[in-house]
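For this view, one protein chain was removed and the others were kept in their places.
All chains are identified by letter, namely A, B, C and D, in their written order; residue positions are counted from 1 within each chain.
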Amino acid sequence: MSELDLNNKTSEMLANSEANVKNSKKNFTRPEDEKREVVAPDGSIIEVNPLYDYFSNEKPKEEKPRGGVVEKFLNWARAESIWVLGFGTGCGSIEIPPLVTPRFDMFRYGVQMRPTPRQSNAFIISGYLSVKTLKRVIRTYEQMPSPKYILALGSCTINGGMYYDSYSTINRLDKYIPVDVYIAGCMPRPEALLHGFVKLKQLIKEGKAEKANEYARNFDEYKANQKKIIKDWNMPDYNW
Amino acid sequence: MVTPIFIVATALGAGFAIGVLNKFGKNFTGGLVLAAITFMTFISYQWFSAFQFGDQTPEYVYTAGFMPPLSINLLMGHYEAFVTLLINFAGLLGGIYMFNSLKNRGSNAQVVYLIMLMGLNVMVMTRDIFNLFVFMEVSSIAIAGLILLEKGTRSMGAGFKYILATSIISGFLLIGIIFAYYFTGTLNLDGMIDANLSGIKGGAVAVFMIMIAIILELKPFPANGWGLDLYEGSNAGFSAVVSAASATASFFVLSKVMDIAGPEWYYYISLIGAVTFVGSNLLGIKQENTRRMLGYSSIGQLGLLMLILGFRDILGDQTPYIVFGILISHYMAKAGLFWISGIVKSKGLKGWAVIRKKPFFLFLMGTFIFALIGFPPFPSFFAKWTLVMELVKTGNMAWVVAILFGSMMEAVYLFRWFGYAIKGENEHLEDFKIEIHKIVPVWMVAIGLYVMGYFTAQFTEVGAEINFIPLAFVGLLLALDFLPVFVKNTIAIAGMLAYSYFIYPDLEGDTLRLIFEGIFMLGGILALIAGYAYKGTRAGFYPVAILMYAGLTGIIEAKTTLEFFYGWELMTAGSYFLIIRGKRSMPHGLSYMLFSIGGAYALLAGLGIAHVGQDSFAMDIINNIQYIPYWAYGLLIAGFLTKTAAVGLHIWLPGAHGEAESDVSPMVSAILLKAGVFGVVLALIGMGAENNQYTELAYALGWLGAITAFVGNLMAIFQEDAKRLLAYSSIGQLGYIVFGLAMMTHLGWLAGFSYVINHFLYKAVLFLTIGAVVMRVGTHNMYEMGGLIKRMPLAFVAVMIGIIALSGVPPLSGFTGKWLFYNAVLEKGWYLQGALFSFSGILAFMYLWRLIHTVFLGQLKDNHRNVKEISIWFLIPIYTLIAGLMVYAAKPEWILQPLGNMIAQFFPDGQLIWDGGTAISKYGQWSGSLIGMTIGATFMTVLIWLMLSTRKAHKVKQFDITYSGERPERPETTHVAYNAFEGLYKAMWVATIPLVETFWDRVTNILHDTAGFTRRLYSGNGQAYMLHIVFFILITYLVIIGG
Amino acid sequence: MKELIEKLSSKYELQEVVYQRDNLVFAAISKENAIEAVTYLRDYEGYTHLVMMSCVDWIEDGKYQLLYLLHNPKLKNDIGIKVYIDRENPEMVSAHHLWKSVWTYQREMHESFGIVFPGSPRLEENFVVEGWDETPFMRRDFDTHEYAEKTYFPRGNRKTNDPAEYMRKKLYPNQPVTAKQRKDDK
Amino acid sequence: MEYIDLGHISLLIGFLLILVGFWGVLTQKNIIKIIVGFSILNTGINILIVSLGYVKGKTAPIIDNAVAQTGYHDVSASVVDPVPQALVLTAIVIGFGVTALMLAYAMKLYKAKKTLEINKFNDLKW
Partner (left out) sequence: MNIYAKLAYTILGFLIVLNWGFLMGATMRKIGARMAGRHGIPFKQPWINLFKSISTRTVITHGIMYYIGPVFRLTGGIGLFLFMPMVFTGSPDGPWTNFSFEGDLILIMYFNVFGMLGMALGAGEGGHPYAAMGITRGLAQHAAVELPLTLAFLSIAIQFDTFSIYKIVEAQQGGIMHWVLFTNPFAAAAIILAMLGALGHSPFNLVKAPNEILIGPATEYEGTYLGFMMSAGATLHVMEAVLFMNLVFGGATSWLELIVKSFLIYFWSVFVGMVFPRFKIEQSVTWFFKVPLLLGVLAVIIFMF
């Protein structure tokens, strides 16, 4: 199949994806996500829609860089202070811990691990990504404050790698979330990962790492791709 | 003037007439009976009024025209007139009450009833001892017959036992009489007194026989099983008559015959009385059957009367007054209770919840119970006061202890019963019918109690009208109880405002009293404003609230110890009713009442000791206690500490405050507890005014305060119920206050007083806010709330300010207290206590954070999505109080300087030096307003900066949190609230073992077990009862005559 | 083991008895008797521990083979009870009342093979995959490659090599392929 | 036998009867027997009363021939003390009343429970 055909196929799929979700053979709404009624203290009935009420259902906005010297300075700061979310998605996550050891020592590049997405600006997708994990990755990615960067680690994130024919593992990560840096290999060594960081820093300093904005710009398309394979979508469209 | 012989003649004549006229029907004969009794009552009243208001002299009636000893003579004196009036009045009311019962049993029953009354009358009046015997037998036989008014084997058994017992007793009496006659040659009482019977050789035995028989008629413990059966088994109306009339008559007979026995008997009469009072009240606590419980109470009261009688030499002129107070309260209250028990017809105590279906019955019942226990304004209050004062003055401390212990036991079972009536489950119970002729007597005795209370009070300092003005206001509100809340609330507030205005000139210049009066009155008004938030009539709330405030203001205004105690008891009664209004507050109300009564008795004893060696009852006698002052101050402080809930005496508080209504909690926490503090302050002024020589007491009090602070705050951390948390917090805060006061230095008192004011302000804010929130969300449990800041921001701000102030974090006012405290601690040298205090303060952060976090922050629960901001009527007082807090924080010198000046009266050394707004102590300095400004400026700068830099922030909702890539399922599972301080609990559980509760549980169990074991004496076998009588006689013989 | 099998065969009809090792034996029992036999083994013979429960798709025979592997901690030996059930209409009596771990095994089999265990708790809940609405993915008639092509976005121009052959070619490009190698490759 | 006069004998009998009465009242389980015990007790007391009023050599306080036989001219000196006699009369009447009431009770009790054992009537206790 040629690239063109694939793209056609993709757009066709996109058109049907909303319908796909709805036409699914099963109803995937979990009991706890169904609408329910609770009794208020004064006796009135309140209807609760768990899929909607608890979340801020707003779409992301594109945050334009300020430009100029300020932006350059800030980009430098961002590049020198890459806070990586400690979230291992696949087998590649075993390659991350060596980075904090004396041999590789990522701290000297200003790279640190952070435990919460709110405080991180880089996300390493470490290896194969099953649909189930993708859901969590999306939520986590969206919760990170912009600007944010994604490093895709290993060939699985590029074309599915050895899981290209798996029923539960995605093939191309960039169809679901935007990727700044790919690090090829199965698995890439920590050195490669460090190289990825250096590359990322370079991109940030050049002002080219604006994938968060791209995500916001093409939000509908990404969302349609995501929803197509995540059939029991029980999150808001954008996770703030 | 109708001669008293006509009492007998009327009864006999009517009796015969009924025999003739019974063909006119039973209603007619019933009417005739009532008419006869009315006439008898009239005769007694005529004589009584002649004695009371005229200058009538006692008059002898000589039957058959001979002089004694040849004939029988009756005496109509002042007391006789009064007692016959009581008997006949009781007979009249009883006759009305039992009209139908008597009618159904036929005219014979009516005749027997008349004869019984006649017998009792003659027993009172006669001066001939054999005549006395005859009429005692007559009335016994009549009573034994009338027991059968009630059908069933129970009453039959009771009647038979009664007749067996009285026969034995009368046998002894007869033997005694004949010996007395043998030795003196006369049957006339006056003659026997002249002959000095007990002085004659062998006469002592005769006296013993007579005395013991008459004492046995009064049903002394434990030879009184037959009496209990009589009370339990007979018709309720008749039990009332027996309790009121027959017991009164027997008591009078005893007082009459005592003259022949001579003073050596007085001690033993008192002893028997004390044993009876304590024993039967102790056994009463195990009772589940109402009538039997009332029987125990009746017997107990008779024991108390016997005790008083035995002290009549010592009490002197006060004896009639005391006897009158106790007797009249017992007479009316017990009759009323028996009558109510006949209307309600519930055997078990729990069934009395049905009484709530007719709320005015609750009022009646409350009146009788409070009168029995001895609460103001009832006569027994004044009588008990005088009794204790006199006994203490004469050094009879052991007797006082017995009296107070017995009264305490009585309070236990009566209030438990009352609690069931007020709060028990009553939905499944069948409503009861009211017959008009049954309710009239009850109302009459109830009103009579109030009238008598007023009458009794006239002989004391409390008699002044001013002390009855608040009570009259209470009465007014009671009468207006049908009006809607809005009107009543306005009336109550207006009344309190007017009273405050009226009272202000009296207190001007007395800063100490002004502070407390301000807390009570202003706090009361603010708390009442919150009452506008309630709908409906809120029946019964306003009278009791005003009653409490009346008591509170009473203790402030008290010029004498009696007035103080009067106010104290009024306050206790009012607050009891307020507390018990809460939904689940029955057990807590009971424990509150019991601790309060215990405290009040300690107070009574303390005031009694204070009175020793002093001529006046003025309040300043406690400044100069001469007799065992350590004990006196100890008792006084212990009494006050029950109200401040010091550790050991605190177990009533969490439940009482936690379960009370939303606007009641601030009343009982922020305001009521200060009454205890006021008391402690008074006692400490007494201790330290001249020179502080009670350092050990103060030292112990200091440790107690520190431990209270620690325990209260620690327990607050582990509460799940928001209001209980605040209640425990109150315990802790009161611990601070007590600790501060106990230091007995200028700074310590300044710190204590600053806490008094602060605690009033912020605890009122917190309780009002949390109470209002509870009203909105319908639960006390903090883990069922959460995220309410989104729904009620104003409430949140109020709580936040409240907790910052409470925690003592600068710049709000709580820091004032802390700063003063550390300085005081350093000055006094109580370092370890100070550290414990400090640790308590740090513990406070935990529960305060928990309070605000679990209620207002965290996850909003689904069912609270639409709750509204708390009621505006709550917000008004809350923000008024917050304004007070803010003023205090901004200008602490405005409050602390007058406080310092006031305290300087008592502790002139070590004052703070004020340099503008800066307070300078020996150890450091602190300028409240400057600190506030500095922090405020910094805060605003940072805030504005942050606001500018995050002006585009996106507002997210409650589940937009990082959740490890997942999303929360429900607010309930995402809210960290339940058992939040688990880690701390694991480390500190040792300190949370409820030692105090265990201790009081043990005490309760021991009492219950003792009662349960002892009452097995009353096996229900008539023969056993006779055996008891014989043993009683033998043992008393051995004790008195000495073998 | 022999005695056990004899004992068992006196009660139930056993097929395909295989003595795998000294301490391991397999036997097939009919669907109706299987749970009874397992219960018997658990309660009377001391096979108290369920080592595992598995399923094999014999697509050619049109059957699923369920295996209950039981362990006797006293005798230190195992017995595997095989049950063949119909592949088209897969249903089996639930054994969730015997061991709690069976809940999980049955959930897994339900999800991956579509076997129904009536009465088994939480059977419909997600186990490994979420939101799966296709043919159960472990069935051999489910073509995962096709499904992946259809669902995910395969990148074009992907080449697949047999690793052995690829490496041989790369390392020894000139050496001819021997018959033995060809046979091994297969 | 100068020491033993009628007065002392009756006194002794009175006490004896009282004791017998007490014994009956306190030990007998049968209600009727208890009532009999009471009667004996009462009788004993009555005898006691009369004998306490007895004066040796004097006659009954009834003014008839017997008074004259005593040889005293002062009537009041020739008769025994009249008051105990009067008392006894009253006491007998009262005792009669009490006994009657007890017997009535006994009847009613027997009707209610068909027994006269006193320890069966303990519905009310503790």
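Note that contacts are C-beta pairs under 8 Å (C-beta built on N, C-alpha and C of every residue); 3 or more make two chains touch, one makes a residue touch a chain.
Predicted, not measured: the structure shown is a model, and the values here were computed from it.
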| remark: Here the chain that is not shown touches A, B
| message | Just to verify: which one of B:Phe66, B:Tyr923 or B:Phe999 makes contact with the chain not shown? | response | B:Tyr923
| said: For the chain not shown, which residue from B:Leu102, B:Leu843, B:Leu885 or B:Leu912 touches it across the whole complex? | reply: B:Leu843
| field | Hidden partner chain, touching residue among B:Gly119, B:Gly834 or B:Gly884 | value | B:Gly834
| remark: The one of B:Lys423, B:Arg581, B:Lys818 or B:His1028 in touch with the missing chain is B:Lys818
| request: From the listed residues A:Pro97, A:Pro115 or A:Gly207, report the one that touches the chain absent from this view. | output: A:Pro115
| field | Interface residues of chain A (partner: the chain not displayed) | value | 60, 63, 73-74, 77-78, 80-81, 83, 86, 100-102, 105, 107-108, 110, 112, 115-116, 118-119, 121, 145-147, 212, 240
| Positions on chain B contacted by the hidden chain, ascending | 787, 789-790, 793, 796, 800, 804, 807-810, 815, 818-819, 822-823, 825-826, 829, 831-832, 834-835, 838-839, 842-843, 845-846, 849-850, 852-853, 857-859, 918, 922-927, 930-931, 934-935, 938-939, 942-943, 946-947, 949-950, 952-956, 958, 960-963, 971, 974-977, 980-984, 986-988
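By definition in this document, only the chains that are shown with their structure count from here on.
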| Does A-C or B-D have the larger number of C-beta pairs in contact? | B-D
| Whole-Å gap separating chain B and chain D, where each centre is the average of the chain's CA atoms | 52
| task | Provide the C-alpha centroid distance between chain B and chain C, rounded to the nearest whole angstrom. | result | 79
| request: Scan chain D for residues touching two or more other chains and write them down. | output: none
| said: Applying the document's contact rule, which stretches of chain A touch chain C when the two form their complex? | reply: 1-3, 5-6, 10, 24-26, 28, 130-132, 135, 158-160, 164-172, 175, 225, 228-233
| query | In their complex, what parts of chain D are in touch with chain B? | reply | 18, 22, 25-26, 29, 31, 34, 38, 41-42, 45, 48-49, 52-53, 83-84, 87, 90-91, 94, 97-98, 101-102, 105-106, 108-109, 112-113, 118-119, 121-126
| Within the complex, which stretch of chain C touches chain A? | 126, 128-134, 137, 142, 144-145, 147-149, 151-158
